[in-house]
Structure formats: C-alpha cells, structure tokens
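Have a look at this one before I ask anything.
Every protein chain of the complex appears in place save one, which is left out.
Letters A and B mark the chains as written, and numbering starts fresh at 1 in each.
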Amino acid sequence: MAKQKTADGHMKSRSHTMTILAQYFSNKAAAFCAGVIVVLVLMAIFVPVFSPYSYEDVDYTALYATPNAQHWLGCDAAGRDMLMLLCYSLRNALIVGIGACAVQFVIGLLLGGISGYCGGRIDNLLSRVIDIMYGFPTFLFNLILVLLLGRSLFTIFFAIGLTSWAPMARLVRSQVITVKQSDYVEAGHALGASNTRILLHYILPNCLGPIVICLSQGIPAAMFAESGMSLIGLGILPPMPSWGGLITTGQQFILSYPHMILFPALSFAITILAFSYVGDGLRDAFDPRQIG
Amino acid sequence: MPDKEIIMRAEHLSKYFRAGRQTLKAVDDVSFELEHGTTLGLVGESGSGKSTLARLALNLIPATLGSVEFMGRNFFKLPREEKRRLRREMQIIFQNPYLSLFPHMSIRSNIAEPFIVNRKEVGRLSNKELDERVEELMALVGVPKEYFNVYPHELSGGQQQRVGIARALALNPKLLVCDEPVSSLDVSIQAQILNLLQDLQQEKELSYIFIAHNLAVVEHISSHVAVMYLGTLVEYTDTHELYSHPLHPYTQALMASVPQISVSGAEFHGMEGEIPSPLNPPKGCRFCTRCTKATQRCHEEPPSYKEVSPGHFTACHLYE
Partner (left out) sequence: MSETILEVKNLRTYFTRKDGVVKAVDGISYTLGRGETLAIVGESGSGKSVSVTSIMGLIRTGRHARVQGEAVFKGRDLFRLSNRELFNIRGNEISMVFQDPMSSLNPTMKIGEQIIEPLLWHKKASRAEAKKLGIKLLEEVGIPSPETRFNNYPFEFSGGMRQRVMIAMAIIANPDLLIADEPTTALDVTVQAQILSLIQEMQKKKNTSIILITHDLAVASSFCSRVIVMYAGRVMEEGHMADFIRDPVHPYAQGLLNSTPVLGDARERLEAIAGQPPNLKKVPEGCPFAPRCKKCMAICRREAPPGTLIGPGHKAYCWLCVDDMQQGREVAENA
C-alpha cells in the first residue's frame, strides 16, 4: 500500500472525522449550503461594521422606499434600511438558533447521558422526565417563560432551549445505550477505566454523529420557534429587528410595497433551507453505507 | 504429583438473571482451577454460558453466587482500590477484533490507553515514553511500525486482533481470557494468531482461559478442557484425556459431530433435537432430552459433578 509515511516511519492516516468531512464535501449540494451558511454568518458579523447606516437610522426621505442606489433593498415603513434590518435579523436569528441548541445540547447530553449510562431506576426516572417534556406545549411555555424572564435575546433562546431538549435527551440516551454494549466499552472496563472516563472518552465520542445531525436540525427549528413568537408580537423586542417581526409588519403592505415582506421572507427561507441541506448532508456523511 | 501453582480457583460460580417470574440460570454452580502458565479451554455451544463464566471470573459481571481466588486473594471480596489493582493482572481479548478496539482512536492511542487509565499506579508517562512502549508492544505482536497512526477500520482482521492483544498485554497481566479470538478470522490468519498466542504464553508465562466452539482449535492450544452445556460444567480433564476418552455423552456427541478432513467422503453425525431454552431447562440432567443413553433417573435427578478417575471430572449418572 503506497501510503505516505512521516519521518518516524509511521503511515499518515485519516481519522473518522476527516473521513466524514471528506464524505460530506463530496456532496455538492451540502458543500454549497455549508458555504452559504459561512457567507451568511460573515454577513451578519461584518456588514453592519462596514455599512454607513445602522438599523436604527431613520431616513424620513425614504419611507417605504423600493430598492435604489442608497438603500439596496429598500426601506421599511419607518425609513430604516432593509439590508441592515435583514443583517441584524440574521444575526439575532443565528444567536437564538445557536444559543437554543447550546442549551438543548447541555441539558440533553447530561440527562440523556446519565440516563442511558446508569440504566435501572435512574434511567426509569429520567426517562419519565423526558417523556413529560415531550408532552409539554412548548410554544405556550416559551411565551410564559419569556413574559416572566423578560424579552431579551438571552431569555428567548434560553426559554426555547429549556422547552425543547427532550428529543436531544432521548437521542443521546438511545445512542449511549447502544454504544454502552460495545466490546470496546467492556475492554475499557477490563483495563480499569473509571465510569467517568468510559462515558466521556469512549461512549460520547461515538455518539456524536446523530447528535451533530440533531443540532444542525435544531437551529432552524429554534429560528422558527422565535419567529412564531414574533408573529404574535412576543418575540424579540422591537426595535431589535427579527424576521418574524418584519414579516408581520410587511404583511400589511403586501400589495403596495411587496419588498417589505419579500426580502425578509426570502432571507428567512434561504437560511432555513441552507441549514436543512447541511443537516441532510451530515446525515448522509455519517451513514456508513455511503462511504466507499 | 508435582506441586502446581494455581493462579485462579473459581468455586460454585453462578449467574442468575430474573426475567419476570422466571429465572435464567446462565451459569449454574461451576468450579474450576487454572494452573499458572497453562491454558484452560472452555468449550460449548450457544447458551452454554462459557462467555458469561469467563466474565464472572474477571468480575466484569457481578456473580450471583460463588467466589474466585486469584493469585491467592479472594477477588470478589476485596476493597475497591485493591480490586482495581488486581484487575490489571487479568485482561481479555474478544471475538470481533474490530469491535473491541476504540474506533475513534488511532492504534497508538488504543495501545497507550491502559497506561493512561492506570497512570496512578504506573506513573504518568510522557508522550515520548508512551510512544516507545507502544512501539515495543507493536513489535511484540507483529504489527508493522507503520500502522502507528492508523485507525482500526483501516486494518485487516488479523492485524486488529494483534492490536487487541498488544493492548491487553500492555500492563503485563498474568491471565488473559481469550473469548473466541479466532472464530471470526480467516483460517490462514487463525493459525497466525494461535501461533502468536502460544509464543506469547511461553515468553511471558501467561495463563489463558481460551473460549471457543471449535473443538480442534481448543485441543490444539489447551492443556486442560472444560465442557459446558446450558450453564453447567459437564466434563473437565486434561486435553489428551478428554479427546481420547470423553466420558460424558454430550462430549462424545460433540466430538462425533465435528466434520473431519476425509479422502472418501463421510457422513455427518448430528445430535438429536435442539438446545433447550435456558429459561426452561429440563428437570434432572440438562442433557437428558437429547442424550441417547438417558435413563428414567436422568429425567428426574440432576447428576452430581465428581471425579470419576484421577483428574477427570464429569456430571453423569452413568458414572456413579
């Protein structure tokens, strides 16, 4: 086998992660969408820095303006630059999406991991807790939490994460249960590894596949949850822009100034679609049958 | 009779599982001795409990009843720290070598893991020292140096098993449980691994508990053999004696059913019936439903396990 060797005579090799990444990028659509997301993130960070306008700047001469040289995507009812509004909305949506997923991840990992690894009564108890969370009316609860905790970005993604960790927990639990029975975990026991080491070093690294996929699907889901709240006026607090808010406002002018709803809706859709494709791409990349 | 050094003595080991109102006796009252530097072959078909028995001996599964004396100490009753220390002296290699290696770690990390896990006892080794130890072990088991940074899925089955052996021998254990280590390997590779195990046993004075369902492999590598059926020990003696004078009808039938290389074609001699469900074993002797020599007594009373001739134990009414 003509593999390259390093200086000390060892063959260079590809870890699982590299194999999966290679597999992922061989899927053109998924690779493209990953690129789209990178572009979006960069936009969200850098466009506000380089723009002459802030999202708050009101230009009384450009109320309801359609796309023109000064305002590339037009303005809204208050003369605020649409492009800026969208960039900030994107930024807020990403914060909400990623933040909510982080909360889901931590809670889900902890509860699912302990439940799956310990088994027995602890598993029974925690599974019931997970089942109860599944039955919760998450939307209602999000609203209640936000009303109680106040309407900042943090409380919004915290609330969403706090109500939607159940699928992640269940996923982690089932993964842990499967992996727990592997021979290499038994080998770890025989070598004298402690329970903590086994869970953190042997089991969890091998559960990552479905977890990563779940996370990539959780981001758009969280974005939807927030926009749902914005739709009824309880999402991100204006004047902070959000897609939900823009769409709600733009609804009224759909016949007269369609650009006010078209651009927010389009940018929302593109982002969600990009994440969807990435999620699908990841799922295929992790599928062992697809490799080679 | 020369003084034998017994490295492990298991007494009345049993493992019962509760399934609703029924009890599954996976292992039922099994006792054995393992002499230092020898190989005990554990033979049986599916449901015999041989894999469970080995794990009971290593305390990887808690035993329902019974005790194990290892290197002179009562293993199950030791305090946790001491048990951990003694546990290092007994290791295990598995049937499916790919599944027993850490898939997300390179070969180097796999073999180095025992050192890292036990750093309290062996001391914290620097990366360079670990690399050296790993290379030594790889050379010991015959894995080329080049595979240092390679991942388990890139190796062939035989190489994976060698890595498994290297990892198991990292901390110089005295006892190695081999759970069907060659069953999933090709015949030509099987011989390589068996030779390796024999060489290592000589070099390092290892004791093996060798589990297999292939009677010829067990005969080749073991000095003593224990035959199990449905969780109980039906016969035990040294290899030569067992294969030339099998006493228990199950052992005899087992040997008769092994196909032999023949020049003129041969008939196959199967056994009547199927292995009964372990949830519902026959009353009396567990083998009575399939035994060609079963009597009324066999169906009612389980036989006791006793020494029928010097060093030859069996549980059968025919010999009482």
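Simple rule for what comes next: contacts are C-beta pairs under 8 Å (C-beta built on N, C-alpha and C of every residue); 3 or more make two chains touch, one makes a residue touch a chain.
Predicted model, so just to flag it, every value in this text is computed and none were measured.
Enquirer: Among B:Ala19, B:Ala266 or B:Leu279, which one touches the chain that has been omitted from the display?
Expert: B:Ala266
Enquirer: Check each of B:Ser46, B:Asn74, B:Asn172 or B:Thr295 against the chain that is not shown and name the one that touches it.
Expert: Missing-chain contact among the listed residues: B:Ser46.
Enquirer: In the full complex, which of B:Gln22, B:Asn74, B:Asn172 or B:Ser257 touches the chain missing from this view?
Expert: Reading the full complex, the residue touching the unseen chain is B:Ser257.
Enquirer: Going by the touch rule given at the top, which residues of chain B touch the chain that is not shown?
Expert: 45-46, 156, 158-159, 186-192, 194-195, 198, 213-217, 219-220, 243, 253-255, 257-271, 274-275
In this section, only the chains that are shown with their structure count from here on.
Enquirer: Please tell me the distance, in whole Å, between the geometric centres of chain A and chain B computed from their C-alpha atoms.
Expert: Computed from C-alpha means, the inter-chain centre distance equals 49 Å.
Enquirer: Which residues of chain B touch chain A once you look at their complex with the stated criterion?
Expert: Going by the criterion above, the answer is residues 58, 60, 84, 87-88, 90-92, 94, 96, 99-104, 106, 113-114, 117-118, 145-151, 153-154, 164, 167-168.
Enquirer: Please give the residue numbers of chain A that touch chain B in the complex, ascending.
Expert: 3, 5-6, 8-16, 182-184, 186-194, 197, 202, 205-206
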